[in-house]
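With one protein chain removed, the remaining protein chains of the complex are shown where they sit.
Letters A and B mark the chains in the order given here, with residues in each chain numbered from 1 onward.
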Amino acid sequence: MIDATLHPDRLFPADPATRAIARSLFAKVEHMPIVSPHGHTDPTWWGDNPSFSNAADLFVIPDHYVVRMLVSQGVPFEDLGVGAATDPRAVWRRFAAHYHLFAATPSRLWLDHAFQTVFGLTQRLSETTADMFYDAIGAALATEACKPRALYDRFGIEAIATTDSALDDLAHHRAVRDSDWSGRVVPTYRPDACVDPEFDGFTDNLARLGEITGCDTTTWAGYLDAHRARRACFIELGATATDHGHPTAATLDLPQDEAAALFARVSRNAGAPGDAEAFRAQMLTEMARMSVDDGLVMQLHAGSSRNHSDMVHARYGRDRGFDIPARTDFTGGLRPLLNAVGMDSRLTLILFTLDESTYARELAPLAGAYPCLRLGPPWWFHDSYEGMLRFRERVTETAGFANTAGFNDDTRALCSIPARHDVARRVDCAFLAQQVVTHRLSEEEAHALIPDLTTGLAKKAYNL
Amino acid sequence: MIDATLHPDRLFPADPATRAIARSLFAKVEHMPIVSPHGHTDPTWWGDNPSFSNAADLFVIPDHYVVRMLVSQGVPFEDLGVGAATDPRAVWRRFAAHYHLFAATPSRLWLDHAFQTVFGLTQRLSETTADMFYDAIGAALATEACKPRALYDRFGIEAIATTDSALDDLAHHRAVRDSDWSGRVVPTYRPDACVDPEFDGFTDNLARLGEITGCDTTTWAGYLDAHRARRACFIELGATATDHGHPTAATLDLPQDEAAALFARVSRNAGAPGDAEAFRAQMLTEMARMSVDDGLVMQLHAGSSRNHSDMVHARYGRDRGFDIPARTDFTGGLRPLLNAVGMDSRLTLILFTLDESTYARELAPLAGAYPCLRLGPPWWFHDSYEGMLRFRERVTETAGFANTAGFNDDTRALCSIPARHDVARRVDCAFLAQQVVTHRLSEEEAHALIPDLTTGLAKKAYNL
Partner (left out) sequence: MIDATLHPDRLFPADPATRAIARSLFAKVEHMPIVSPHGHTDPTWWGDNPSFSNAADLFVIPDHYVVRMLVSQGVPFEDLGVGAATDPRAVWRRFAAHYHLFAATPSRLWLDHAFQTVFGLTQRLSETTADMFYDAIGAALATEACKPRALYDRFGIEAIATTDSALDDLAHHRAVRDSDWSGRVVPTYRPDACVDPEFDGFTDNLARLGEITGCDTTTWAGYLDAHRARRACFIELGATATDHGHPTAATLDLPQDEAAALFARVSRNAGAPGDAEAFRAQMLTEMARMSVDDGLVMQLHAGSSRNHSDMVHARYGRDRGFDIPARTDFTGGLRPLLNAVGMDSRLTLILFTLDESTYARELAPLAGAYPCLRLGPPWWFHDSYEGMLRFRERVTETAGFANTAGFNDDTRALCSIPARHDVARRVDCAFLAQQVVTHRLSEEEAHALIPDLTTGLAKKAYNL
């Protein structure tokens, strides 16, 4: 069996002088609490505190990073328990036999970290160790110490946000609030299902939004009121932010009568070509205006071509690893919104991209000018060692640190949360150490900055 | 008070062997004269040699890098003396209190360098040291040693180009020529105001161009003649170059009758959609043809979406830090111009971009083929340590060094000139040291190249 014990210097620069600085910075933040202002953990976990069932259900089947990599190398979805009921131990063995595929990927860093720090497994996962891992993880999952709320405490989480549909009843958030558990779990208002005319069941969703709120969502004014009402419910349960997943960063600021006419078309399924995109664009500006009023921080995750494979979507559903990024235009796209409310100090709009070519060209110049803008951390495919370094290298010289929003783990994989924050902290220490050794920052400045990068900026940007 | 003395090894690589090579290269060029073939210093300074008034007027209010960063963090323009008459000491204190925002930005490198080398201030600027800095800088500015021509000499400037409207009377350049001062200050022909139909006052500018030159600028032929006449005046005062700031790199080479018809439309404010862009595109090719004739080196600065915020533009004017880059297409855009005159050895066209994704994909392949093309140094947001390294890493393998045009400081901030050249020289030494230590260049080759990168290539590209 191969020893895979995490090295204490992992992700630190090779040069000994630089590494020493990184180590000393990391010592300061390694054990700071985790602030997780954006992510996709299941509210059921926090509300009901159930046990997880087995290693395959925890680490493989729901993880689109893992599933897509195995599929890309010819493993059928069905063999991974997707689109078929498959024995979880068989799924796990298949995963273990292919674990070498993850060499040099962030998934490997996250998984090894979880195996070791949550389950005490320090060997390399492989065909040989598959059953041993499966059994050990299974046994641990049956204990109290591995139930969600216990993990929250073990992980040192200070606050965590979930991401919730505008149509969600937030029962689990209510359960947390009404419990005697001290964890801070807050919802995030994600209205895509009621904002995107191309979302499955959009017109039904509008009707449902009307029922929930008592607003007349057949009219533009009533529809906007319904959003306001739902936002208020989210705020009441602790929400500090909204989140918007859009294929592009296009925004519009139409005169209200034109917006109402556009709504009339899309809400009756009578949109012309371009109307769906126009409506999403208009709604970003409307949501920004609501944020000015109610104080919810706005997040925009733009640029993913969701469900790129029709067959995978039809047969296996959403979020199976077949969402592919495309070019994204922030400079032109955001202009209508920014002209409407971009100089208003009450607004915070946090931008995320999958198009790294926009970091230095568009996002840093925009965030380095408009008071409302902050840059979210590297997202999805870029939530990685190299991705984080590229982000810092391309963004910092123009936008500084204060125009960034700290780290988000953005995950539905609970056990990866400490690993992801660990990686982010290490990369930030590596980046600052490089600044110090090249005399762009003093060591004192780096020590003053690292707690901000770790949690300070996130708490400030998200009002947490 | 915190010591902020510049470290002699700043910006050199961390690895000791690589650093030693960088140091030895830098020793060769550290004190070479400054050649500044493109920039925006005020000709009044050189013609009249006035005293600067105070630290805020020198370092804060006119510096769009500084102002936009403070605005991005919620400081109102008015508090920075923009759009309001504000006590300069109050402006300075506000700037000093926010100086930490500039950590890890080029502005910090430039400002610290100027504070120390021009004013002898080696502490870190902060709320605590604000008044001390303000007073010391103010006292120095009152002396002869801090007047523009004295700074030119102290900075070791060998030649500097300003950037001047086609409508400028060049009186200050004439004053320099007619003075007994030995500084070499040359104008640069920047005709945007008379070439871009979307420029404020375009039609008035055409009329004015006619008055100045005696040409009939209501006709296409007369309009072109007017440009020829103005270029001749610039040449007479030492100009060696033109400069063109365009939103895109589009060029056109229309038949002359179509070009004349296009001019007729835009000059009468009767342009159709697309005419403004077409006219700018056509004029780049016309200007290239004029350069073939009169020998002026042509510069194209493409890709800035100027005045992105309507409100900032309306209330505070141009150049306030709200110009945001956008994607730029050089491969398709330049083709008509290059087909017209791209193989003519009499033309030099220096390209600048804000879209780094074009470095390796478009600019290096273009410059590594067409004899007329040279690549300008990293521009604006990319005039930075990381930006310069990215430029060299992406461009050199395809275009070599000889197809680049050396360094431009491109600044209106006089005291930052030595700092900017210092940064560029250090980064080039770091880059070459990296080449040497990985045995891609010999140390002798690096020593032969570094003076070229420092001033040789700039003098050659700009005929200075």
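We take it that a residue touches a chain if its C-beta (ideal position, glycine included) is under 8 Å from a C-beta of that chain, and two chains touch if they have at least 3 such contacts.
For clarity, every value in this text was computed on a predicted model and none was experimentally measured.
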Note to self: Touch as defined at the start, partner being the missing chain; which of A:R93, A:H308 or A:H447 qualifies?
What the structure shows: A:H308
Checklist line | Residue in contact with the excluded chain [from A:D243, A:D355 or A:D452] | finding: A:D355
Margin query: Looking at the full complex, which residue from B:G342, B:G387 or B:G406 touches the chain that isn't shown here?
Written below: B:G342
Check: Who touches the missing chain here, A:H382, A:H421 or A:R440?
Finding: A:H382
Check: Which positions on chain A touch the chain that was left off?
Finding: 2, 4, 6-7, 9-15, 68-69, 71-74, 100-106, 108-109, 305, 308-312, 321-327, 354-357, 381-382, 384-387
Notebook entry, point to check: If the missing chain were put back, which residues of chain B would it touch?
Noted result: 13, 15, 17-18, 327, 329, 331-332, 335, 338-339, 342-343, 345, 357, 360-362, 364-371, 373, 393-394, 396-403, 434-435, 437-442, 444-445, 449
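The rule is simple: only the chains that are shown with their structure count from here on.
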Next item on the list: Compute the distance, rounded to whole Å, between the mean C-alpha positions of chain A and chain B.
Entry: 39
